[in-house]
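Removed from the display is one protein chain of the complex; every other protein chain stays in position.
Each chain carries a letter (A, B, C, D and E) given by its place in the written order, and its residues are counted from 1.
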């Protein structure tokens, strides 16, 4: 985690929602009115968002006290109290919607990832994400995938090389593409190549790439292609795999299955926030 | 549209993905290599994202030429060419993933909104969004709701007042809450109040609010509550309404139905990008 | 109030004045030298700027202790101690000029607004501001108008619709302009229209707008036009009204009078800052 | 002028006013509708703001054509066409209010400065500004002072040393304060000292400062103090001088008179913007 | 290259130097005065900085025409014309110092790297950089290392894992450290481990790391340690190697030698800028 990026991003999100101010609460609650806001799960799933809540409310108001009993990656059922915050009501309400939007989304992704891990049910084959994340939320969403038991593929265009069909076509061959890149690339960066058939897989093995992706291949094809790859090279199945078809990829020996839908099509996990103001408590 | 916010946001999204550079393409394609990248629909739905594509590629490289035949809100079927861009391959590929992530999400929201509009099938009752949007993407997602035939609820905490149960409890009553707010609020800002029963609705009517929300009410309850409200006050049904239950809200006379799932649980519409480099074209 | 915007803006203002450092104080005062800086009114008027002082010095140096006895909106006469701060002299002096510039300006606006409210002396007609604020200071200046007893017109182009003569001319008529806008506008946004004669006012009433502005009309004209508007629609007089002519608008029944000069032509209220360093205190 | 600071500041100002968009114009005018917006003086004074208009509209929309016949520092009478812009109506209207707010303020300052220069009517004594500028607008306001025939005092705490009474009290004497500062200060930075009597002036002369300020002195006092200063050291009268008292400082031999009111209490010069849309032109 | 990061960084650098403006040139040269500025090598070495010059002047003024005959990585001798720019003199001079500071530094690094590559004179062993770069300049300095014929080590803490002695001590052993990390790390990220003796090297080999660093070892030790590592694992010598001792590392079979001094102790390559203004040309 990068604490500076974390804070800057949260500040921007609050700015987007707050604008010139929260007219309703700023005009109704006196500055000194305090209360308690509790986040409660309304649906079962895997929670992710503890640091978002903690850092978010710390940024909003240094007078807010936090109680965060639930860790990321924990299974929650409806009614579980995820976290609660006590402090100025105005600040509690200013952050509520933004933080709910974030933790509902992250928990949705963690839950979907967990479901994928349960579905593949293969001790060898790991589930990983892609770069098909929501712009602006990549660090958070990749953290949610880890909370759900998945692994992270590259974070951006600069932390691993991924040679695709266009690159191969332009370079002339996988071999030429790998050579060109290796002649300039730093030795700390891995090279992955997309392949579609046995010839390409064997060429990639010979070129000594670090990871071979089987792109849009059927389970049967993957089973055959996997046998061409020595154990020193990692393999990854990708493209067109759905939660429905996922179990048919079990037992193929592939190291990773990357799933775009984990991040681009997750539904929010239902979490609500209940506020109790001082005045109400008194009653 | 705010052109400055639009550009700043897109730049940030590109920065997130590009990092120190796109090693793969920067090392493989010479600076002068050109090509054409075409966005093609792979699923039927409502497209939204023309300005994102246009502005995005303009920011990436001023040498890129754009062809954008499809307007926001257009129904697309699989195989439709949504847009195509010609220019330096490096720049085309640097923007591909970020822009796909954005337009797939926006088109997913537009499609879901369109489906909701079709489902309610009520010439009187309009579908609208909420503040349950993805942090950082509110302007884009609200634009997608409009592209799908929906309407926008408030954009943030500062462009309309929304009096909820906490506010009412603290103020003592709807009447007192409205009075307190009105004594300081600018006259250009509307006041909406959440109600749960006939007494609250009648109190809100008497208080002269601009919009009355029926919060988490059944269709039957809404039908009764709606009759208590004069036509000069707008009404809105909200809370717990799903695509499945939506048609049961038809014909109740309510002015707006707000649906959080339009933005917090939309799946991406499948759109792909095909790149043809100069060299390939030659073949 | 948006705490993030507040801080970012103040930081920028300090950066503008401090540049590479305050050579004079940084070279003369040792890091550990402390003192007390007191803001004192030198002219009578309405003070506005408590939060600016509090947040400003908190940003500059967490070691500074604040004493802020005077609230925004308070009448001050010459010699009143508005606020005092104790801590490192270097930090006290680094913030002095920027904060004086801000609170003098805000107090000037609050004082002018208060004078306008006193002048109109009409329990029905409220004084409000416009968008003729100093760029970069809108939130602060609109807060100053409230401190002086005035109300806020819209904060920007996005929180209310204002249909002016150009819009009407282009659309063809007020009716057509309102219809076009309403077919896309969210239901939480009010519509105001500028009118210049009885026909336009009646057309606006029929179109069901939320607010009708009488643009550059004489008191006599406003009196007549106001009678055409039902009480459910708010009215606003605007254009060319000065402090001198303001009292002639008393008793016309108009709901709001908007005055650009409150913000574009307010003189600073004279406030000074007196510093007492440790060493001086010893004497 | 710093082109980067100029653009960043203008962008921020537009962002403040535009927010999520200009609902009125965005919904009424089609993207392709064009028109012409003309800035016209409604009051006599000195215009300042040509670069603001030019850069402002260039940032808003690259399709806008500019015609800028009037230079900064030009005397304008009511009815003079200051500048006109042709292009997309939406963009013309998005920038109108912000740019009017800026050029009205800058022209107000230039006009007031010009009036001060005319009032002092002394070929030897120059009028200059202070750091009592509007936060965020210092560069623009100091440019307006120059446009009005005035000169600029230091821009911030880092481009000249200014030794005030607090500094002197803490250091023990003017001599000690100057020595301490000089032992660390770069040789490209001038030192100015505030003085209140003949002893201080003579001490400052002996200390070899670059500029001596006569702080809050009467014309008579200044006349006497000025005679103590050799011509190699510049002098400046400051503090409590108003437009009304200014002429009494004529002929005293002081080099500069600095006036805070030029920037902290200038009224806006009345300038209006008239828009003619394509459709209207056709008529 | 990331075009957005590139521009933002350059803008910040110009802002640092320009401040409120270039008084000297802004006051002396009329806006319309044009000229030509030529960058000329005054020392022999490897040039690096073409894109900096090109992008830098494009940002400063769109009217500037560029002529950039020399590519990055080219050997230049004294007197070579590296680049020349024609346009407004004010803009040419505003950018001169910042761009000289950058290209002198980058060319200094490229030259030093080239010298290291010549010195090691080993077709197998490559020279690479470290993270000991100037804060804020990492992307530029790593590009300069490539221009000089070197390779890049990791760009930051997030694009490769580097297990150092602290990590090993805390985890208990290399084996445990690698296992812990691998259980959470994405498969696209390489793992490097620092070793100091044969036991550690053998443990690292057994743990299957991607890169083994020989930390602060003598050439003799490296020769022995290298023999313990299979060719599928890359090796790197690091720590305490100087230009003087570099040749003694020739022929040891190590894959990479990383040198901190390439970036932390490079001297600037002497390059000057000559300006010829229009007026001078006329003569």
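To be clear about the criterion, contacts are C-beta pairs under 8 Å (C-beta built on N, C-alpha and C of every residue); 3 or more make two chains touch, one makes a residue touch a chain.
No experiment lies behind these values; they were computed from the predicted model shown.
Of the chains that are displayed, which are in contact with the missing one across the whole complex?
Touch partners of the hidden chain, whole complex considered, are A, C, D, E.
Which one, D:62, D:123 or D:188, makes contact with the chain that was left out?
If we include the chain that is not displayed, D:188 is the one touching it.
Tell me which residue among E:18, E:46 or E:127 touches the hidden chain in the full complex.
Checking the options E:18, E:46 or E:127, the one contacting the hidden chain is E:18.
For the chain left out of this view, which of E:93, E:147 or E:229 touches it?
E:93
Could you please point out the subunit C residues that touch the chain left off the display?
Considering the whole complex, subunit C reaches the absent chain at 11, 14-15, 18-21, 26, 59-61, 91, 94.
Touching the missing chain, which residues of subunit A?
Touch set of subunit A with respect to the missing chain: 1-5, 139, 142, 155.
Which positions on subunit E touch the chain that was left off?
Residues in contact with the chain left out: 9, 12-13, 16-25, 27-29, 33, 89, 93-94, 97-98, 100-102, 104-105, 108, 131-138, 155-164, 166-167, 169-171, 177, 180-181, 184-185, 189, 261, 264-265, 267-268, 275, 277, 279-280.
Convention: only the chains that are shown with their structure count from here on.
What chains do subunit D and subunit E have as common neighbours?
For subunit D paired with subunit E, the chains in contact with each are B, in label order.
Where centres are the averaged C-alpha coordinates, which chain has the largest centre distance to subunit C?
E
Let me have the rounded angstrom distance from the C-alpha centre of subunit B over to the C-alpha centre of subunit E, please.
Measuring from centre to centre gives 44 Å for this pair.
Using the average of all C-alpha atoms in each chain as its centre, how far is it in Å between subunit A and subunit E?
It comes to 33 Å between the two C-alpha centres.
What positions in subunit E touch 2 or more of the other chains?
2, 19, 155
Based on which chains are in contact, what kind of graph results: line, ring, star, complete or other?
Contact map by chain: other.
Would you please name all pairs of chains that touch?
So the chains that touch one another pair up as A-B, A-C, A-E, B-C, B-D, B-E, C-D, D-E.
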